[in-house]
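Here is subunit A:
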Amino acid sequence: MPESKSSATKLQKIVAENDKTKERSSGNVVLGGVGGQGVITASNTISFACIDAGFDVKKSEVHGMSQRGGSVVSHLRFGREVHSVMVELGKAEWILGFEWEEGLRYLGYLKPGGVAFISVERRIPPSAQVDRRTGSVMYPYDVSPPEGVVPIDTYEIAGSAAEGRPAIAQTVLLGALSVEMGFDEEVWRRAIAATVPSKYVEDNLICFDRGRAWYEEIKRTGGKSKGTISAAYGNGRTAGTVATLSGHAVGSTTGLRISTDRGKPRVEITRSWCKGCNICVAVCPERILVLDRHEIAVLSDPDRCTGCGLCARMCPDLAIEVWLDSFAGNGSLKGSAAKLGEKQ
Partner candidate 1 sequence: MEGRKVDMNIELKSKEPASVPVFGDQKRLLRHAMMPHMLCPGCGHGIVLDAMLSVLSDRYENLDKVAIVAGIGCSSRIVGYIDACTLHTTHGRPLSFATGLKLARPDLDVIVVTGDGDGVSIGGNHLIHAARRNVDITCVLLNNEIYGMTGGQAAPTTVLGAYTTTTPQGNAQHSFDVSELVKAAGATFVARTSSYRPQVFGEMFAQALDHVGFSFVEVMTDCTEYFGRINRFGTGPDLLMSQARYDPEIDADLAARPTVEEISNPQPVRPVLPTGLLHRSNRLTLEETLNVAGGRSSRSNENRVVSGSARRDL
Partner candidate 2 sequence: MRLMQGNEACAEGAIAAGCRFFGGYPISPSSEIAEAMARLLPKNGGVFLQAEDEMASLGAVIGASLGGLRAMTATSGPGFSLMQEHIGYSHLAEIPCVVVDVMRGGPSTGLPTAPSQGDVMQAQWGSHGDRSAVVLAPASVQEVYDFMIEAFRLSETLRTPVTVLFDEVVGHMREGVELGAPDESRLGSRPEPLEPPSEAFKPYGRDESFIPHIPNFGSGYRFHVTGLMHDERGFPTSNTEIVAELLERLEKKIQVVQSMVPLESYQMEDATLAFVAYGISGRTARAAVDLLRARGVKAGLVRPKLLWPVQDELIEAALARADVVVVAEMNRGQWVREVERIVDKTTLVLSFGKAGGATITTDELVSFALSLPDALSIAGSPGALKKEGAFWSAGAHEAG
């Protein structure tokens, strides 16, 4: 590690870089996230900062049909004169991802040499939890971020300022962005104060400062000191490590793997006991139980059975049994549940 002297030179270099960015005559930012995460507010903040810094700004956002939870993207362009509100592919100097997948989604807009700050907060939509039998999700977990991507555990960096409020933690992204975009720090602080609801201004500014400090530290040390994002699956965030500025991931993100194969479910229905009450038909989460023409329950699509056993549990006639075949090693359902209990 370089000694303090050389870090000082490095710092100077960064300051010089920042000064250079101040001379910037135009720029493009693409912000991606999920409804309710504060993407629009952040793009407003950036716009205000740009105006404060003397630029013309155009920005445009598209949010999906839903109020919350849908994909939200905002394009922001500033310069002496701006025509299009839309950023061309490969022309954005900066990308802010408020959510891991949404951040990755817009990487195509990133200019060579640009920086994408992507929060590791993960919002996995119900539609991505598609493979119901194995319980895996369709989500870019195993993606190691390409060059230019800076994964940020906003929630962890924000710390106490965003306790229980992940949306506020996202201001950490603005802090990091401000280091790259330049402008006077006070410009940013004014912009935040102008765009954020007054009761949250203070916490947002703290998050901003922490994000800024964190990224300056990363830049100074080349990403080699601390900054390790702790594994925190429970919070819906990724486990992994922060990528260095050179774009090489230190370690890799931990992918979502299924540790055990649960086995192939098989449903046995004792026809002579079934009274056709329809309860299994109603409760089956996969809706694959039906009554046949004799009013006896049958499985219409065995391949879709997840083996949850709800039908067996809810059958008042005790006519249904669910078995797991070709079962590989982890004891019965009860067994694993018991283990879980022990662990906690």
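Everything below uses one rule, namely that contacts are C-beta pairs under 8 Å (C-beta built on N, C-alpha and C of every residue); 3 or more make two chains touch, one makes a residue touch a chain; residues count from 1.
Candidates were picked such that all candidates are chains of the complex that A comes from, given by their letters.
Since the structure is predicted, the reported quantities are computational estimates derived from the model, not experimental observations.
Enquirer: Once the contact definition is applied, which of 1 or 2 turns out to touch subunit A in the complex?
Expert: Answer for subunit A: candidate 1.
Enquirer: In their complex, what parts of subunit A are in touch with candidate 1?
Expert: Touching candidate 1 from subunit A are residues 263, 265-266, 270, 272-279, 281-283, 307-309, 312-319, 321-327, 329-335, 338-339.
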